[in-house]
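All remarks here apply to the structure that follows.
For this depiction, one protein chain was excluded, whereas all remaining protein chains were kept in their positions.
Naming follows writing order (A and B), and every chain is counted from residue 1.
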C-alpha cells in the first residue's frame, strides 16, 4: 500500500527526525514501510526478531531499521537505532497520517444546544450528543455515535463510528475508541429479594485517562457507587469486558476477549493474554503477565508470569488423560498406600 | 456523587417507606448511598458481609442498614432490616431516579407510518422503527437504535443507544437492553453440501420475558424453527452469546463473556460464572451454579456447583505439571504395574 498523498522521505530526513546512525546511501527515498519479505526498493523495513535475521540477505527493501549491534548484519542502507520497532512505529505514522474529517458539526448530527463542542472538533453524521456534554479541541466523533448527558471528551480524542458513551463518563485526551465500544453501561449488580432480582442502581462513572486505546466492541461498565477507572496509557484490544469498579493501572495492555469481573484492581505495566478471565474483588500487582486463556481466581502479589491452561492434545489422547484427571485423587491414594506397603516390606 | 436534583430523605421517611426497625436519630437526612469506608454524614451505608463488620466502628456514614441480628454492632443511626442489600437497592433507586427523556418521537427518528408507538413512549434521534413494530407505554428507545418489522416492545422497557432488534422479536415489559445488544440475528445454522455451506433459514424469533436486563454487546440469536426464549427476570451481563433455540429459565443470572451454544435449556435460578461455555443441546437443571471459566459439555441434572478450571500457577511450575498431565495415562500404568509387583512380592 502506497503512503497516503504520495508522501515520501529520504533516509537522511528520517534519521534526522527520529535519530539513529545512518549507514549507506542517505538519499534513498522511502514511500512506505513493509515487512522484509515483501518490501521493495522504495520501502523501509525493520528487524526486531533475531529469528528473521537471514531475511536481511535476501530482502529487496530500500533500507532497513536495525538495532545498534546489527550494524554488520546487512549491507543495504540502514539506520541503527536503540529501538527499531519504536522507530518503525514513528516512521510509519509519519508516512501514513490518519485521514481526518473536516472540523465542524455535520448537518445531520444531533447536538443538544447545551452541549459544548470545540470549534476545531469534528462531529460526524447521525451522531447524537446530549445536554451538558463537552467535546475538546480537535476531537473527532465519528458517525452514528452516542455521547450522553454531561460526558466529557478530551482534546485530540477520536471515537470511531458506532461508539456509545453513557452519561457523565469522562474520556481523557488523545484517547481512541473503536467502533462498537460501550463505555458506562450499568454494572452487573443486583440483590435477590424473595425470589426476584432487584436492580442496584449504578451511580458511579467510567473515567478514562489520557492516551488510552480501546478496541472494537470492548465494554467498560460504570461503577456501582465509586467509579471504574482506566489509567493513562492503557491499551485494550477488542471484545474485552471490564466490570464495575475495576481499576486498570497505567500502561497495562490487555489482549482480546478477556474479561475482568467487578471491583478488581490490575497494576501498572501488566500484560494479560487473550481470553483470560480475572475474577472479581482481586488485586493484581504491577508487572504481572497472565498467559492467554488463564483464569485468575486469586490475587497476585508478585510480578511474574502466571498460567492456567490445559495442554492441548489430539482428542483421543485427551480423552484418556482427562478421564484420569477426574480420578487424580484416587491415583494419589493408591500411590500413598503403595508407599506404605513398600515401607512395611522393607522393614519386614 | 450527589443524588440527582438534590433529593434527600430523613431516616424516618426511608424506614416508613421500605420497612425495618429504626434505631437512633430519625431526622438524619440522607442525600446519597455510599460504601462504609467513604460515606459521609449525609450518606447511608450498609453492611452485607460479616468481613466488613469492623468498619462499623470507624465509618463516618450518617446511618447504616443492618441485618436484624446486628442491632448491637453499631452505635450510629441504623435501620435493621431482613435484607439490607435489597433495602439499599430500593433506597438507592429512590435517591437516584433514572433520567428519562421526554415522551414523543424525536424529529430525527425514522418511524414507519405503520409502526405503533405509544404516546407516552420516547423515541430518540437517529433511531429507526420499521413497519408493524409496536412500542408500549412509557417505553424508552434510545438514540441510534434499530427496531425491525413487527417487533413488539413492552411497556416500561428501555433500549439504550445503539441496540438492534431484528424483525418479529418480542421484548416484554420493564426490560432493559444496554448499548450494543443485538436481539434476533440469525442463528449459526448451515448444511454442508458438496463442499459448500448452505444457509439454513432462521425463521424462529427471540422472545424475552418481563423484567429481563441484558448487558452491553450481548447477542441472542433467533431460533431456527422454534423460538429462542429468555424467561422473566433473567439477568444477563455484558458480551454474552446465546445461540438459537436456547431457553434460559426465569431469574437465572449469567456473568459476562459466557457463551451458550444452540438448543440448550438452562433451568430457573441458575448462576453462571463469567467466561463459562455451555455446549449445545444440553439441559441444565434449576438452581445449578457453574463456576467462571467452566466448559459444560454434558447435561447437569442436579442442583449444585460445578467447576472445570485448571488451577493457576507461576508459569515455570505450570510448565512442569502441564507436561506431566499429557502423560497422566502413562503415570497411571506405572502405578498399576507397581501395584502388581508389590502384590507378587508380598505373596512370594
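The working rule: a residue touches a chain if its C-beta (ideal position, glycine included) is under 8 Å from a C-beta of that chain, and two chains touch if they have at least 3 such contacts.
Everything quoted here is computed from the prediction, not taken from an experiment.
Taking the complete complex into account, A:211 is the one of A:134, A:170, A:211 or A:226 that touches the chain left out. Check B:12, B:118, B:185 or B:285 against the missing chain and you find that the one touching it is B:185.
The residue from B:149, B:210 or B:286 that touches the chain not shown here is B:149.
Across B:45, B:252 or B:294, the single residue that touches the chain missing here is B:294.
Not every partner is drawn; the one left out touches chain B at residues 108, 110, 126-128, 144-146, 148-149, 162, 164, 166-167, 180, 182, 185-186, 188, 190-193, 195-201, 203-205, 217, 219, 221, 225-226, 239, 241, 243, 257, 259, 261, 275, 277, 279, 289, 291, 294-298, 304-311, 313, 317, 320-321, 324-325, 328, 331, 334-335, 338, 341-342, 345. Even with one chain removed from view, chain A keeps its contact list with that chain: residues 1, 32-35, 38, 83, 85-86, 88-90, 92-93, 96, 98-99, 106, 108, 124-126, 142-144, 160-162, 176, 178-180, 211, 213, 215-217, 233, 235, 237-239, 251, 253, 255-257, 274-275, 292-293, 309-315, 318-319, 322-323, 325-329, 331-332, 335, 338-339, 342, 345-346.
FYI, only the chains that are shown with their structure count from here on.
Centre-to-centre separation between chain A and chain B, using Cα means, comes to 25 Å.
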